[in-house]
Structure formats: structure tokens, C-alpha cells
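One chain of protein is taken out of this complex; the other chains stay put.
Up next, chain A:
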Amino acid sequence: MPPRDRGAPEPAGQRELLTAGDVARTIARMAHQVIEKTSLGASGAPPVVLLGIPTRGAPLAARLAARIAEFSGVTVPTGTLDITLYRDDLRRRPTRPLGETALPQGGIDKALVVLVDDVLFSGRTIRAALDALRDAGGRPRAVQLAVLVDRGHRELPIRADYVGKNVPTARAEEVHVLLTETDDRDGVLLYREGESG
């Protein structure tokens, strides 16, 4: 399991960073930013593809695409990119099940690929995603990154192009993104040191 995929949260020692309404508004704002920054639909602009990183990046990418279609009328292809086989910490944890990699029908060659994930932390997931993307076939025109929460503590020279919310955290704290598709409700929770489930 990815580190962000944890069991049912406990009420004690947690703080709600984003409510369900905040999550919806945040995704809507990110959709506007993607439309503007990629010149979506303009002549000469590259086709945009959203690739969600399982587990929670996948439903986030789908929601982002729905908002983008709503605001711009342009349907951007979405897919998923599993990074399990590219992780650099496989031997530090029990064997992980694989997630789903499903590139959109048209592929990603010459496209502007926007990777979508829930939390940006060390940056190691994104490094693995870039490796996975290189092996997936095709050569994207450019790769960008969209995350719902940037909690800092980068260990690699990686930054996001679209950030839903910047959250200053202590390293030992944990940020859990909840989505209806995977967790039965929307929200972002911060757990204090050693108090998460």
C-alpha cells in the first residue's frame, strides 16, 4: 500500500485542513489554472493529458478533467500511472500490490502530460512517476505536476505546477486526503505526531 493509504482515521489529534466544500472549490480553482497555463483549446497549444497516480491521484484526475470540461468545453483524456514498480523504497516495506496503469487511447506522445497526485511530500513518488512515464511509451512534449496538497519537506528538486493548498507541516505529522471514491467522504486531515491510526 502507498504510505498515504491508511485505515479509518481517528478523531483525536487530527485537524481538518480542507472540508468537502473546500476540496470541491480547490479542484475547481486548479481546473481554471490548468486551462490558463496550458492555453487549453487555443490553436497551437499541445493536447493535454491528465495522468492520476494511484490510489487517490486517479479519482482526482477524473474530477479535475470533469471541471476542465465544464469550464472550457474541452475534454482532456485521462489515465492512470502506477509507480509501484519504480519506487525506491520497495525493500523497506512489505510487498505492495500493484496499482493500475491505463494510458488514454491516444497515448501520451507529444502531449502535455499533467501528473495528478493527492499529496506532494518528499517528491520521491514523482521521481518514480517520471521514470514510469519514460518507460510507458511515447515522448510527452512536457510534463507538469498538479497536487491537491503540498506539505513541504522535499528530498528531491521537484516542485508542483498546480497546488491546491500549501500546508506547512512538521515532518512527523501526516496529511491524509479523503475522497468519496476511495474513502466515502471528501476532506483533508492533518494528524499530529504519533496520533494517526
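The rule is simple: a residue touches a chain if its C-beta (ideal position, glycine included) is under 8 Å from a C-beta of that chain, and two chains touch if they have at least 3 such contacts; residues count from 1.
Operating definition for what follows: contacts and distances are computed from a predicted model.
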Absent chain [UniProt protein name; select from "Malonate decarboxylase acyl carrier protein", "Branched-chain amino acid transport system ATP-binding protein", "Dihydroxyacetone kinase subunit L" or "Aspartate carbamoyltransferase"]: "Aspartate carbamoyltransferase"
Sole contact to the chain not displayed, among A:A45, A:A69 or A:L90: A:L90
Candidate in contact with the missing chain, chosen from A:D131, A:D161 or A:E181: A:D131
Where the missing chain touches chain A, by residue: 82, 85-86, 90-101, 131, 135-137
